[in-house]
Every structure is written in C-alpha cells, then in structure tokens.
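Just one protein chain is left out here, and the rest sit where they should.
Our next item is subunit A:
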Amino acid sequence: MDNRGELRAMRTKQNVVIKGTKDGLTLHLNDRCSFDELLVELAEKMDVVGGQEHGSAIKVTVQAGNRYLLEEDIEVIKNLISQRRHLIVVGVKSNVMTMEEAVRWKEAGEIVSYTGRIRSGQVLEVPGDLLLIGDVNPGGTVKAGRNIFIVGLLKGIAHAGCYGDEQAVIAAGRMMPSQLRIAHYLNRAPDRYEEEESYEAECAYIDASNQIVIDRLQVLQHLRPDISTFKGGNYSG
C-alpha cells in the first residue's frame, strides 16, 4: 500500500532541480529516473530558463548525483544546455566513477620508488610521483605524471608532469641534466658544466614567466606546498 504512495511521490518529484548560487546555476539531476526522462525534463526547464531575459551569460554546473555518466552522455547534457542563449556549462559532476578511472586516479596519486641506475637508452615512467634512489645516466630518461624526486645524480632527461601538469617539479640531489621537461615546457642544459658546479640538491619548476628555472630545494615548500602530504600534528622536537 505504501509502495503506491511512494510511486506517486516519485512521479511528482522533479527530475531536474535548479538552484541559484552566486556562481550561477546548479542543476541537480535525479539519479533514479531513466536518462531519457531526465533529458526531456531538462530540455523543458532549459527552455524556460533560456527564454527569460538575461543581461549576461549564466554559468551552469550540473550535479548528476549517483548516476554514472558516459562521455557521450555528458556531451548530450552539455549540448542541451549550451544550445540555449546565455547558458554556459562550466562542469558536469558525478559522485560515481568506474573502476578503471579509480585505479588511474589512485596511481596518479601514488609515489612510486625505484632503486637503481637509469642507464643510457632506458626509460622509467610512472603515472604519479617518482622517487628514484639512484642516478640517471646521460641518455637515460625518467618520466612522471607528477613530480620527480631523485636522490642521486641527474645527468639524463627528466620529464615531470608528462601528461600536462604544469605544477610538477623535479628535484635532484645533484642536478646536471641534459634536458629538463615539465608538462610541455623544455629546458636544455648548458653545453658544458663547470667542474665544481652544483653540489647541492636543487629543484626545477615552471615560474611565472613560463620558464623552467632551477633553484635551491628550500624554495619548494613555499612554491608548491601541496607536495607535503604530511598530515600529522606537529613535528616533534
């Protein structure tokens, strides 16, 4: 008996709830109804919103709740909204992701360590952070989706943020690289290193003028505070 009441409630429940915030509109989509039903209602509501007179463009964020959206579903939703004047989709969010995405996400957040020497012709690539306990010889390459930390001597090529992360940094115990790459930026070494040059740990990052610069390791804690994942209370002592 109660079921029937619930059903009625569901039918009358709106599949698209629009909320206005100071950043624009947020559309909360029902995650229990069918996708087609959802699209029909979304189209209707967008007609109403789009029909009103607006001075400037409105930013729209879509919150899909616990519904998993395929790439093409997201495209359909985006198109539906963007067709209307003044409406711009800034994001389509969902609480769910596939296992595959979850694994990728986890890997990208991991720090992978490797002990050994990267010799000429060898390439070591990790999706997240790389901690290399050893040297990179000339002709050897290390690549990471995020940061690269090398305890030893870097003489070869290091490519941090190799999938486009410009915030990535490269740190090495001794920096004598043949090339440094961060995201799609590249920096070549001087043709000759001076003999006694560079005996202290250094780091490389992209500065405000979009140049890869090498600096003392100490600057990192101010420039990239996110690198610290230490969550404890205080340092002891």
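A few points about this structure:
The rule is simple: contacts are C-beta pairs under 8 Å (C-beta built on N, C-alpha and C of every residue); 3 or more make two chains touch, one makes a residue touch a chain; residues count from 1.
As a convention for this text, contacts and distances are computed from a predicted model.
One chain of the complex is hidden; its UniProt record names it "Septum site-determining protein MinD", one of "ABC transporter", "Electron transfer flavoprotein subunit beta", "Septum site-determining protein MinD" or "AtuA-like ferredoxin-fold domain-containing protein". The hidden chain makes contact, of the residues A:119, A:184 or A:216, with A:119.
Think of the hidden chain as still there; on subunit A it touches residues 117, 119-122, 135, 137-140.
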